[in-house]
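Handing you this structure, nothing more for now.
A single protein chain has been omitted; all remaining protein chains appear in their positions.
As written, the chains take the letters A and B, and residue 1 is the first residue of each chain.
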């Protein structure tokens, strides 16, 4: 994949590639749909006929329990057929290019393709070569818009509002597509984001996304939500040296019971490293919304599929794309 | 996972974690259901609408053709939706704890979780953290209750009875969860178990399960059923030295045509090592019920799912748990 191929698809179409594809009305419509779907999941039979006969393909070039399971189940609960292609055991092993895989999938004429890929921009490439709706399920350290939407949904359902919320996002911002998408999503709904972490894990110029930045963990005290990012242990230590040691990171930025004040809620995109970025006592406390986030993931992804497949694109959004 | 976490779930619920969860009436009800389902499978269209809209999750941390395929197909034939998570390509790779995986799955609110795991007690841990019915599909060398039930079903359908049957279980008892569960299940229905193998593969004190023990292969002559355990070749030889050599094991305990008397049937949980614990002439003879066991596996697992999801738990069984 070359960068020159990464331009937005020529015919206007509805995808969910980046939070920048959405405006505030889009976000509110998706979250309202998710709320309505929650009611349907509380019935004994948890299946809706909405997308019967539609095909949803999951194209995953990175391993993931949560995201893949969440999309598969969301599609099945709407009665869609699913097909999941992973890099292991696929033509990827034979060196087929992402472009040719996209063209191959396009020929099967699926309704939606969900893409997770280690390269920034891969979902845009897939969108360019298929007639399907494409959803970005994580591209490199770039975007993870469905995670941001499920986080908004969780905050809205638990705290009752989004406007004016203060959200402190703590940890490895540098490598986090979750952080990038969430900051943009919070901005869209009138909430405020503060990024907190060691200087080596805070990318230069990240304030441009519209957030405050601090290296002082004490600054999370004012937040309504403490959002803890996953620490990727393989990026630590003598090799890359983003932090001197995991132990020191935990001491300086790990979220233990002493760092969470009464009334705050704690979120984490999972999977958690208990004892590293989050203390088990916090993870298992009533303040933690981790399980709520997983549950939100299911209804929000159902809502996204519903939105793409049933709402007529009156005016297609312009893709902010790879700028 | 620490052992202290392995206590039974607090609210009474219906699971199938161990043969000890069942009494004789439970076993008979499940086998009767399996018999009734067999009739349904002989129709041209092999699908029943019984569990439409229900979700069955297979959480497999060990590879398995037979057990995973059998549960997937059982769930699909009852019209349930299935989702299979394997250790490869999942968050397990990222070091997520079984507890967090269980909490994640719980948030999706599945109806049943089928668990296979190399650690003893893992299904109890999953049961503790989810609201789903949990079925143990094999935990370490501890329990494999659905295998024991399909073996009982096979014996009952082929031999016409269970009460009073003599079953000789031959081979690597030490590493076999199949043997443990089967001995307990045979005791429950009034059949008798005899364990036969070299001293190094017969665990001390195994008689406490309520079975006879012998190192003399000649003692299988009185049995109605010769149940051959899979020999795990990787456990043999100079390294662990449970037996001096596979060749010697085969000579002393392998089941060849000369060791099966007329009227006996031969069973094996599969996959077979032809030429090691069982001779191909026996495996392919009319005495062998191996294919019947596989077929039983499908209807018995359908019966188990049906039993968990449709029978009201009037009185929940007390879990014998990890004692």
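Rule of thumb we're sticking to: a residue touches a chain if its C-beta (ideal position, glycine included) is under 8 Å from a C-beta of that chain, and two chains touch if they have at least 3 such contacts.
What you see is a predicted model; the values in this text were computed from it and never measured.
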Problem - Touching the absent chain when the full complex is considered, from B:120, B:158, B:246 or B:294 - result: B:294
Problem - Contact partner of the left-out chain, one of A:17, A:69, A:85 or A:134 - result: A:85
Exercise for the section: For the chain that's not shown, point to the residue among B:64, B:119 or B:200 touching it. Expected result: B:64
Practice task
Considering the whole complex rather than only what is displayed, give the residues of subunit A touching the chain that is not shown.
Solution key: 52-55, 81, 83, 85, 88-97, 100-101, 103-109
Fill in the blank from the handout: Residue positions on subunit B contacting the omitted chain are 41, 44-47, 63-66, 69-70, 72-73, 76-77, 86, 88, 233, 270-274, 290-292, 294-295, 297-298
